[in-house]
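The structure under discussion appears below in the form of structure tokens.
One protein chain omitted, others in place.
For reference, chains read A and B in written order, and residue numbers begin at 1 within each chain.
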Amino acid sequence: MRYLPLNDADRQAMLDAIGVASVDELYADIPAKGRVEGLLDLPRRASEIEVERKLTRMAGRNVAASAVPFFVGAGAYKHHVPATVDHLIQRSEFLTSYTPYQPEISQGTLQYLFEFQTQVALLTGMEVANASMYDGSTGCAEAVLMAERVTKRNRSVLSGGLHPQYRAVVETLGRFGGSDIVSLPAALNGVEDIAAQIDDQTACVVVQTPNVFGEIVDLAPIAEAAHARGALLVAVVTEIVSLGALKSPGQMGADIVVAEGQSIGVGLNFGGPYLGLFATREKFLRQMPGRLCGETVDAQGRRGFVLTLSTREQHIRREKATSNICTNSGLCSLAFTIHLSLLGETGFRNLARLNHHNACLLADALATVPGVKVLNSRFFNEFTIETPKPGAEVIEALAERGVLGGVPASRLLPGDAAFANRIIVAATEVNSDEDRAAYVAALKEVLA
Amino acid sequence: MSTMKFSKDHEWVKVDGDIATVGISQFAQSQLGDIVFVELPQVGRELSKGEEAAVVESVKAASDVYSPVTGTVTEVNGELEAEPSLANTDPENAGWFFKVKLASPSDLDDLMDADAYNAFVEEQH
Partner (left out) sequence: MMNREGRPTAPTSTALDAGDAVRTTTGNRGLDIVEPLLFEVGGLEKCGVDLDLPEAPLNRLGDMERTGEIGLPGLSEPEAMRHYVRLSRRNYAIDMGVYPLGSCTMKHNPRLNERMARLPGFGDVHPLQPESTVQGALELIDTLAHWLKVMTGMPAVAMSPKAGAHGELCGMMAIRAALEARGDKRSVVLVPESAHGTNPATATYLGYKVRSIPARADGTVDIEEVRRNLGPDVAAIMLTNPNTCGLFERDIVEIAEAVHAAGAFFYCDGANFNAIVGRARPGDLGVDAMHINLHKTFSTPHGGGGPGAGPVVLSAALAPFAPLSFVIHDEKGFRLVENESDPAAGQAFGRLTAFHGQMGMFVRALSYMLSHGADGLRQASEDAVLNANYVRVGLEDLMNLPFGKRPSMHEVLFDDSFLKGTGVTTLDFAKAMIDEGFHPMTVYFPLVVHGAMLIEPTESESRGSLDQFVSALRNLVQAAKDGDTARFTGAPYYTPVGRLDETRAARQPVLRWRP
């Protein structure tokens, strides 16, 4: 078997050295009830050729984003990832290393984490960031828990513009953790009176910008309202590229920023692995979950990096940990930091401008289709349209015509009649004029 | 004139009138390694004997500090908060953690004096 270095001669010699007749003796502690006799009822080993054939066939049954005009967003975005990124993350030393428990032989990982933490703090406009969470949604739930620890309160208010699946994650963790989670009804234009919901028992308000419908939300007045009652503002960003063109949450007064970093370096991956970005104020540092990388020196005064402030974590605090989280999203954070370093200030801002430009072009084009209305007042690279027919039907019909036109709001908000005819549409730098023309043509046909 | 008494969890207490000062022992700090952070109780908090009152953290370890006496917290050591290494360099004096207004002096009765505590440590390790 190609992955197993031992041959039968090795095995025999080793059994002799150990002093047992067969490997079965090493499994003697397994009770009879639990022993597997013979082989499991699964196929036998396969060569690379066979595995490739099987999986390629399976993959071939899926429509890849690059293959068609593609406008699907709502929390995950199709962006171009430079070839360099994927090449570098496959280097042995990055791919096959583990958590930097022994810093002297992990300075590669630790240095890029330090750089990553700095980039995330700069992007979000916050003082300190961690070495990543699993993804934006779990990061969002962790932020609510953190706000509860900081304020010693247990009520949180979730904006109606928060991604419904993020909301579901927060509600689930809240229900099990004994938190009082107040979820405001889904609201497109962000004009909900969230300030009126904040009281002296509120730990935080959670507001997404741009929200799940693409609407840009000004966080500043919400931050003010929250702080006036001693509550925190948790800002959620699901399209990290938006921070290349929009005011940062930190600038607007956020106390904790959680973001989905998938757009940069990571790819779509059918929903995972993704990359949770988490940043906060320095004064809340000790309540922050997740790994942290810090700078220090060795005995010769050489600069080096180590995981630090580990006492917040489960392997030390055990029952009293800030979270049970163990891994971060290592390789994804590397992909992110490499892609962002290739972009740099200029490239990242241009990327954002191009995304916004393409979204404006698309919105204007779709608005020319009879019966279609663009609902947003201000958007970055995503907006919501209303059509005369149910969104799910329209999307399915577009797919049959080879266009992946967006996410029907009903998929995320089933049973909410107000959203039945709405579609969330994303535009990125990968869309061409032909793509937009194809969408318009197909949509005209579908709605005719 | 106050003598030092010790708990089985390696806290020390020094009483002056009805104010008890609490800290961690020399032995405790040597076990923890370089102390990097302490979390002290709020002034005014009511503590029961044996209740978790504070947390002391080193790089690789964290430990609860229990109150050896019942009472109300009157003062916490701000210098220690700013300079956690005090608990390493001078644990039984400048590295004190918090002061408690004693509710019942008999709480001290089952604590060990220095000799008994040293014997206890010897025997444990």
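Basically, a contact is a pair of C-beta atoms (placed from the backbone, for glycine too) under 8 Å apart; a residue touches a chain by one contact, two chains touch by 3 or more.
Just so it is clear, the model here is predicted, and its values are computed rather than measured.
Chemist: Of A:Ile105, A:Ala228 or A:Ala418, which sits in contact with the chain we cannot see?
Modeler: Result: among the candidates, A:Ile105 touches the missing chain.
Chemist: Using the document's definition of touch, tell me which of A:Val144, A:Val205, A:Ala231 or A:Leu268 contacts the absent chain.
Modeler: Of all options in A:Val144, A:Val205, A:Ala231 or A:Leu268, contact with the hidden chain holds for A:Leu268.
Chemist: Touching residues of chain B against the unshown chain: what are they?
Modeler: Chain B touches the missing chain through residues 31-34, 36-37, 57-64, 84-85.
Going forward, only the chains that are shown with their structure count from here on.
Chemist: What whole-number Å value describes the gap between the mean CA coordinates of chain A and chain B?
Modeler: Inter-chain centre distance comes to 44 Å.
Chemist: Mind pulling up the chain B residues that touch chain A in the complex?
Modeler: Residues of chain B touching chain A: 36-37, 55, 57-62.
Chemist: Which residues of chain A touch chain B in their complex?
Modeler: Residue list for chain A touching chain B: 286, 308, 310-311, 316-317, 320.
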